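Shown here: the complex without one of its protein chains, the others still in place.
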Amino acid sequence: MTEILVPKLVPLITVHLYKIAVAAGVATGLIALADILADRRPLNRLTMTDAVEIGALALLASVGTDLAECLILPGLVVGLAELMATSEAIIARYAGPKRPTFEPLDMEVLRTAPKAVMIGLVVYGAILTGFTGGAVAGTGAAFYLMCRYVRPRYEDWKGMESISGIGWALWVVGFSTFFLSPRDWLLALILSGTGGILVKVGPKLTLLGYAIGYDVQVKGER
Amino acid sequence: MYPSGQILYYIPLGDIVPYISTINAVILALLLAVLALPIFSNTDIYVEVDHKIPRIKAKIVMPREDKIKAALALGSTMAAAGVVTTGDVFNFTLFLSLLGICNMGLIGTTVGDEFALECAFNYGLMCLIAGLPLFGGAALILAGTGTLSLHQLMHMPPGAGGWAMEYGKILLTAGVVGEAGVGPFYAVKVDSFRRIWGRYAFVIHLTTLLTFSRYLEILASLP
Partner (left out) sequence: MIERISRAYNAIRRPDSMVSAFCLMMVIISAIGLFHHYNYDRKQLYPRPAPQEQMKAGDPLAPYDRGGVPLKHPGIVVSQYPRFEPVRGWITSYLTPFTRWLAKHSKHCGTTIVSHPGGILDEILYYTRGLDTILESSIMFAAFVVFSWIVRMKTIGEDNMERERE
């Protein structure tokens, strides 16, 4: 019975897949790096680095244990975070204060549908908790706010950064509880879970606040 | 016997066990001394002399700019302290990533300098690309030997892990070279680091160099 839950040795099929996965990861990296080497345009380089990250994730995933599945998460987030900061640097370098203008979409469905979608996603995310829940709930709230015709200003979003800061602090408290008093592991687990959901939701909403307020200039009435 | 000398102290945090050995302690003390220097120096006019065309450029740094640079320099130093004391290969790569993003921020937050943004963009690209060899190297070491902890890897016989281990070491070296800036790439990184226009240029130089000296110790302890 324990053999089906946790095997003593890694099963053979994983070992066979490992060889293919390593070759795929290295090949992905090779193709993307050759493209970066060949083309000097900054935008192309920025997009191809994402492909390089996929090669790194393939190499991490090739190990095929539970540990590998957990190592993918930091790898993914690190890549995304650095991509965000780097892309903003290039926007500031080449676009500058001249912002593109556009006319917002005004459709009936964009006013009515998002409420249902938002409620569904937020409730589901709250049930899930943790990282995935944070991603789901944050997507729901972001989708709802993006579809609104009358958009909130940056001033309405000001507290959002501190939400994710509180989440991070809860998380560190949970982590230290695990080692300082191991008997309270359940409390630490719940603290970490709520911290995780807040850490994910906060930055997403703040990002939206920045992006809506400033990155594009809405023609006509805001 | 560890290649880094006697282990003086270790902190058990589950699977990740950071430790302080003789060499680590020396590097860590140097690092904290480096952080103390910009704290106690508070000039706010920075002067650059161009030797080809004899001219002098001066810049007064705003308090706001100085504040965020202080925060990022603190992050960078903390990340370097983590790099120096960590006892796990994957944790080492994550600390390096934190170091890279803080350094990129130090360059990119300079106000009134167009070239700084371009430097920051290219530095960020380097950090992103270096993610592949860093994480890939850690993954190959895990696959080849079945562990990530340095304490375990030190006691393995030489040749354990085979080609996966060898290639993992090559990849890790490439990643550290990209992220921390050594070898031929340092020539241009000096140019980028100068765009900081201030006292924190010192922090970024020495954190990257000390990171590499710590990496040499890790390389010696891998089988």
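General remarks:
Note that the chains are named A and B in the order they appear, and that numbering of residues resets to 1 at the start of each chain.
Just so it is clear, a residue touches a chain if its C-beta (ideal position, glycine included) is under 8 Å from a C-beta of that chain, and two chains touch if they have at least 3 such contacts.
Fair warning: this is a prediction, and the values are worked out from it, not measured in the lab.
Across B:20, B:98 or B:176, the single residue that touches the chain missing here is B:98. Note on the undisplayed chain: of the listed residues B:8, B:33, B:47 or B:170, the one touching it is B:170. The residue touching the chain not shown here, chosen from B:77, B:109 or B:207, is B:109.
Chain B residues in contact with the hidden partner, per the touch definition given at the top, are 12-17, 68, 71-72, 75, 82, 90-91, 94-95, 97-98, 101-102, 104-105, 108-109, 111, 117-119, 121-123, 125-126, 129-130, 132-133, 140, 142-149, 152, 161-164, 167, 170-171, 174, 177-178, 184-185, 187-189, 191-192. For chain A, the residues touching the absent chain in the complete assembly are 2, 4-15, 18-19, 22-23, 26-27, 29-30, 33-34, 36-37, 40, 42, 45, 63-67, 69-71, 73-74, 77-78, 81-82, 84-85, 88-89, 91-92, 95-97, 127-133, 153-155, 161, 164-165, 168, 171-172, 174-175, 178, 182-183, 185-186, 188-190, 192-193, 199, 203, 206-207, 210, 213-215.
Heads up, the rule we're going with is that only the chains that are shown with their structure count from here on.
A separation of 25 Å divides the Cα centre of chain A from that of chain B.
Of all residues in chain A, only 18, 22, 25-26, 29, 33, 36, 42, 45-46, 49, 52-53, 55-57, 59-60, 62-63, 67-68, 71, 74-75, 78-79, 81-83, 85-86, 89-90, 92-93, 178-179 touch chain B in the complex they form. Residue ranges on chain B touching chain A, taken from their complex, read 12-14, 90, 94, 97, 100-101, 104-105, 108, 114, 117-118, 120-121, 124-125, 127-129, 131-132, 134-136, 138-140, 142-143.
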